[in-house]
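I have placed the structure first, in the form of structure tokens, so that the comments after it can refer back to it.
One chain of protein is taken out of this complex; the other chains stay put.
So, chain A:
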Amino acid sequence: MSDLATPLNGRRAVGYVTVSEDAPRGMISLRGDLSDGGIAEAVRAVTGANLPEPLGLTAGEAGQVAWMSPDELLLFVAPNQTTDALTGLRSRLEGVHHLALDVTDMRAAFRLEGRGVREVLAKVTPVDMQTLAPDTVRRTRLAQVAGAVWLSDEETAHVVCFSSVGTYVFDVLATSAAPGGEVGVF
């Protein structure tokens, strides 16, 4: 089997917050009527996680589920489980109007670690980083492009964007986290 690769080959920048490309993982976009019980059941079977509330993020033993829009979820699974998860979803959702797609290669994912994660993100997005609660997924703007942002705890933030703008987003975050750029408002 070929080696797993990520769009930026695991780039990493150390500033007052460390910005690094997240470890490889499988991402599946699932669209459909989320109020349909079949979708919740299929998601639970594949990831072990319950359907998240709007803007929420849930985790199960085999993956995470992020709420993207009123009819869209993003599933995170282990990189070698993507195909199985996708097949599992499709077979369970037979007859239910839906779309399930492996979007792993379409996306770049970053991890920010350090005490200043809220501040580093606040410099580049219009989201109110003061009030953003952990495990709230906010799709927003990162400088000039779209991306999703959430905190898993007070010192760890995650960013997902299109891989086509991955280098741009990485550079924006690394610049925002560069030493000497501390503002100290949070």
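Please note the rule applied: contacts are C-beta pairs under 8 Å (C-beta built on N, C-alpha and C of every residue); 3 or more make two chains touch, one makes a residue touch a chain; residues count from 1.
Basically, contacts and distances are computed from a predicted model.
Trainee: Consult the UniProt record of the chain that does not appear here and report its protein name from "Sugar ABC transporter ATP-binding protein", "Sarcosine oxidase subunit delta", "NADH-quinone oxidoreductase subunit I" or "Tryptophan synthase beta chain".
Mentor: UniProt lists the chain that is not shown as "Sarcosine oxidase subunit delta".
Trainee: Of A:Arg25, A:Arg138 or A:His158, which sits in contact with the chain we cannot see?
Mentor: Of these options, the touching residue for the absent chain is A:Arg138.
Trainee: Just to verify: which one of A:Ala40, A:Leu55 or A:Ala178 makes contact with the chain not shown?
Mentor: A:Leu55
Trainee: Taking the full complex into account, find the residue in A:Pro70, A:Gly95 or A:Pro179 that is in contact with the omitted chain.
Mentor: Of the listed residues, the one touching the omitted chain is A:Pro70.
Trainee: What chain A residues would touch the chain not displayed?
Mentor: Contacting residues on chain A, toward the hidden partner: 54-55, 68-70, 72, 126, 138-141, 146.
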